[in-house]
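Okay, handing you the structure first.
The other protein chains are all here in position, but one chain of the complex has been omitted.
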Amino acid sequence: MTASVFDTVESNVRGYCRVWPTVFATASGSWLRDEAGREYLDFFAGAGALNYGHSNPVFKQALVDYILNDGIIHSLDMATTAKRGLLETLRDLVFVPRGLDYKVQFPGPTGANAVEAALKLARKITGRQTVLNFTNAFHGMSLGALSVTGNAAKRAAAGVPLPYTNPMPYDGFLGGEDELRWMRRALDDTSSGLDRPAAVIVETVQGEGGINLARVEWLRELAELCAARDILLIVDDVQMGCGRTGPFFSFEIAGITPDIVAMSKSIGGYGLPMALVLFKAEHDQWAPGEHNGTFRGNNPAFVTARVALEQYWSDDVLERAVLAKGERLAAGLAEIAAGCPGTTTRGRGLIHGLVFADPSHAGKVSQAAFELGLLVETSGSTNQVVKLMPPLTLSADELDHGLGLIGTAVAAVCG
Amino acid sequence: MTASVFDTVESNVRGYCRVWPTVFATASGSWLRDEAGREYLDFFAGAGALNYGHSNPVFKQALVDYILNDGIIHSLDMATTAKRGLLETLRDLVFVPRGLDYKVQFPGPTGANAVEAALKLARKITGRQTVLNFTNAFHGMSLGALSVTGNAAKRAAAGVPLPYTNPMPYDGFLGGEDELRWMRRALDDTSSGLDRPAAVIVETVQGEGGINLARVEWLRELAELCAARDILLIVDDVQMGCGRTGPFFSFEIAGITPDIVAMSKSIGGYGLPMALVLFKAEHDQWAPGEHNGTFRGNNPAFVTARVALEQYWSDDVLERAVLAKGERLAAGLAEIAAGCPGTTTRGRGLIHGLVFADPSHAGKVSQAAFELGLLVETSGSTNQVVKLMPPLTLSADELDHGLGLIGTAVAAVCG
Amino acid sequence: MTASVFDTVESNVRGYCRVWPTVFATASGSWLRDEAGREYLDFFAGAGALNYGHSNPVFKQALVDYILNDGIIHSLDMATTAKRGLLETLRDLVFVPRGLDYKVQFPGPTGANAVEAALKLARKITGRQTVLNFTNAFHGMSLGALSVTGNAAKRAAAGVPLPYTNPMPYDGFLGGEDELRWMRRALDDTSSGLDRPAAVIVETVQGEGGINLARVEWLRELAELCAARDILLIVDDVQMGCGRTGPFFSFEIAGITPDIVAMSKSIGGYGLPMALVLFKAEHDQWAPGEHNGTFRGNNPAFVTARVALEQYWSDDVLERAVLAKGERLAAGLAEIAAGCPGTTTRGRGLIHGLVFADPSHAGKVSQAAFELGLLVETSGSTNQVVKLMPPLTLSADELDHGLGLIGTAVAAVCG
Partner (left out) sequence: MTASVFDTVESNVRGYCRVWPTVFATASGSWLRDEAGREYLDFFAGAGALNYGHSNPVFKQALVDYILNDGIIHSLDMATTAKRGLLETLRDLVFVPRGLDYKVQFPGPTGANAVEAALKLARKITGRQTVLNFTNAFHGMSLGALSVTGNAAKRAAAGVPLPYTNPMPYDGFLGGEDELRWMRRALDDTSSGLDRPAAVIVETVQGEGGINLARVEWLRELAELCAARDILLIVDDVQMGCGRTGPFFSFEIAGITPDIVAMSKSIGGYGLPMALVLFKAEHDQWAPGEHNGTFRGNNPAFVTARVALEQYWSDDVLERAVLAKGERLAAGLAEIAAGCPGTTTRGRGLIHGLVFADPSHAGKVSQAAFELGLLVETSGSTNQVVKLMPPLTLSADELDHGLGLIGTAVAAVCG
């Protein structure tokens, strides 16, 4: 690109357009096209917001019909037919089958806003202030969400201290030797200096943090540890929910029931801004209007969110497909990693990472992949991980094609 | 409504659906319809997000076409053709005609997020931490935005202190006798205990705060006071921008150029989530990715935002219409107020308030209006103000019809 | 001084030794002597810790006897005969005659510690966090005390933000036009953004702040304002108590009864470290040991404190003498000020200030006075005030002698 309006008018804060230097125009299924007509296979999926692919035709028609029929677009928290449809579908397809007695809050249409609301609610319920977060966590950029996020550069950008939180070692952070021991001991010694917390906030898989996986036993132990001490457990399922790891909620494999769940990204189905906070009915201590937000009633997203639940979560077809494709992805990556000494892989469902011994390799692989027509990004505290997160709906051929491109990119960098 | 899914599944936090107890289904122009087919004239306009009315046909077609053509829906901050179109239009129709050398940041699609980004940037630029805010201010519900918001109940819901800010009296708060004197003196005495601030954040008209108007001279003095002391001036134009008070930016009447401007609500045109942070090019000290957000690239809103600028801000037709209708509204309200002793009115452009001596009257008027088929909400610290904020595009007949309903409602309550 | 151990071993943080560059050896009454035998008349009085002069023979004998008899020196908060003597004397000579139902806390032997304890207690009693302080206030250097202190350089030395406090304009700060209006309005508007405070902390005369006097009516209005809103009133009488302004407590002239009073400096009588927190019995909500400190039982100071009360506060002789000498001091200063255009004076009892139009004059006068054999320091946010605070026990001749030296110094600087 020569000096474009992006360079001259958009702020330096822009990021992805530097990694993928082209101008995108259209997208469908697992593919994006730039204005020159070049196609890119998407192993990025809108950072998790496009689990069902681009311009999914099922949603598209419902969305266009809703708009053409003058359906309510913007409603704050007024009752609308679109919201009713979503609430009923959530209840019938998500809560009832899983035995969840959850209430639903619409907190403003971003994951950060869902996290902000979750933190507020936990503090309100308990009357305590401290929230425990984990190393390498990512929960968003607004001041509350940032206070439980790990990245030092992003924290520094707040320009103020981020108090009332305390980081704890995530599963594996200390080499796997009982990372919860410190939390448990600190909570149980009244002179530890750790103020009694309102809540713990956790991702079951840390996407931005480098595809770090919490083991099932660790999640269970964390849930028990919290329950035994009257500390609320908040799961941030913004990126790992909606089937990314297989089941609808990423925490289902551990058989735990969080007190509060933050949802966003793919919950809207079509990539439209939407977020939810779910919590046990007993925790619904909000007063009317205590948390609000102008775009908390983004009805077009309610429509596509409902259709997404109906289409993909009435049965277990998608879940099984994700797990099957995930195994194929894992196997393919293992093979690729084997060809590049020191490289390891990890993942669950359709979120996987290629971890490089030399952190700079990850960025080079991402760059090489882009040139080959594949979008993959990096993550981790030193950007040492190539993060593979395709639409859940990609075909077997697309998966293989993507693996082939990754293999080529890795070979070029590692060779 | 009998016990509905809203009662059983949605959180207690819901608010507007209690004030307006019906289920809305469709909307167009200045009218909403509930599922029973009843129509409501809209003097609320999505709390300022629907300045151009509901389902505006100009935007609707562009939006549907974009969707049907598989335009990019979700792009984070990748470059897209839709974003380019918006940036060029902002530059050509908004910045250049007004002599503004502004950069544009896409901070996540809510006003709160725009405010969060603005506060971060101001702190980063100055290396200072304190931000001065004003009595009765409203800037949003995330922790940073809430820290500069005045409402005690909403502040308390944070569950933690909201530090690094300091409230100052807004124009008129002390009866109009030089409300800036305290700020000026405190800033100029190095032993005042007021830490040197990074920025001042202000609304030119406080909508949630009760339709409090800052006078032109006060805004100018505030801007000079900041400039002379190297303190950044942030205008939150989330609700008052996009022509609500007449001109595109609400601060234009004062001839000032804020360092940073937060925009949201009607900037997206069609009621879709979108937000912008605008700032002087010299202030663009962001590092890439330092502030981000999954839905910062909501391309459908970029499309309708662009069309809105083209349609309404290529000339001064809308601005003049707003001012003219505003005068008509003001006159009508003055007449109504005259019939209810102790009631006063205030406003600018198409944002006006009816202020009742007995605060409970405002809520009763709002309730009576709903029953008559008119949506108006209340605001102010004791909800003492009926807030009138119709779409800017309403017709003269609609305006008169609305005034008639308000008059009837006031008479019923006040009589 | 050539390079001495003060230069080579003591930290740069030392201050007074730079202003008064000599090595002091002994002191008695109103006079200090340096090791070269040079004498200095003391119009500084240990920054208020030596109201009864140096080495006051009444206290000296009691102190030496106590030490020689192996009286308990250090007792934390064990019961001792010395403490009992002090408590009984406080009760009989201070509380009972003034109708005060106060409890006594020994918080550690510094004014800052008394302020820390007062702030804790107020927050504990009310369950609120914010404390309102005043412009130009000085309450100490530990983190809590510093958070209610005004001086920007001293605040900056904390290296962290100083939250949970909010500065308010002191009497006269805005030119005398109802400085309490802002506090009152902000407290009474629930959307002001000022969080409901636990307490207000105030000095009746701001010594470090530049000898700023709160008027009796203002103090009364402040007390009423607090009482009507269930906000605790803390008077920091560390420097202005013990007769400095005439009566034992500086707030007596206003006829108010603070909820909490911080005392230190001259309360120990002989310049020995000691501090007290006094509060209404109903506020004694401390749990045992909730605030402590190793040196809170400095028994030698309890002995001299008791003797000081017996000697000086069994009748009103000292109080009347202070007021009389204060008038003489005021008259003398007025005359001196008259000879130096733009110079003004202010004060109460035996604390007075000479305020210079050119702030640098104050430091020069202090320097000239030192060379003439008189110790006076400067205060105020630009060090624009020469602060005159002799021992309350100085003789009329000493007062006149001091006034003469000040006159000479002012003439030298101003001429």
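The first chain written gets the first letter, and so on, giving A, B and C; residue counts start at 1 in each chain.
To be clear about the criterion, a contact is a pair of C-beta atoms (placed from the backbone, for glycine too) under 8 Å apart; a residue touches a chain by one contact, two chains touch by 3 or more.
Because the structure is a prediction, the values reported are computed rather than measured.
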Could you tell which one of C:S30, C:Q105 or C:T245 touches the chain left off the display? C:Q105
Taking the entire complex into account, which one of C:S28, C:S314, C:S360 or C:S395 touches the absent chain? C:S28
Among listed residues C:L50, C:L187, C:A308 or C:V413, the absent chain is touched only by C:L50
Need a quick check: the contact residues on chain B for the chain that isn't drawn. 160-161
In the full complex, which residues of chain C touch the absent chain? 1, 4-6, 9-18, 20-28, 32, 35, 46-50, 54-55, 60, 63-64, 67-81, 83-84, 87-88, 90-91, 95, 103-106, 108-113, 116-117, 119-120, 122-124, 127, 129, 140-145, 147, 153-154, 157-160, 163-164, 198, 238, 264-265, 270-273, 277, 279, 284-295, 298, 300
Where chain A meets the chain that is not shown, the residues are 129-130, 133-137, 148-153, 155, 161-167, 169, 173-174, 177, 181-182, 185-186, 189-196, 209, 380-382
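The rule we apply is simple: only the chains that are shown with their structure count from here on.
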Farthest from chain C in C-alpha centre terms, which chain would that be? A
Once you find the CA centre of chain A and the CA centre of chain B, what distance in Å lies between them? 30
In angstrom, rounded to a whole number, how far apart do the mean CA points of chain B and chain C lie? 49
Between chain A and chain C, what is the gap in Å from one C-alpha centre to the other? 58
Spell out, as numbers or ranges, the residues of chain C touching 2 or more other chains. 161
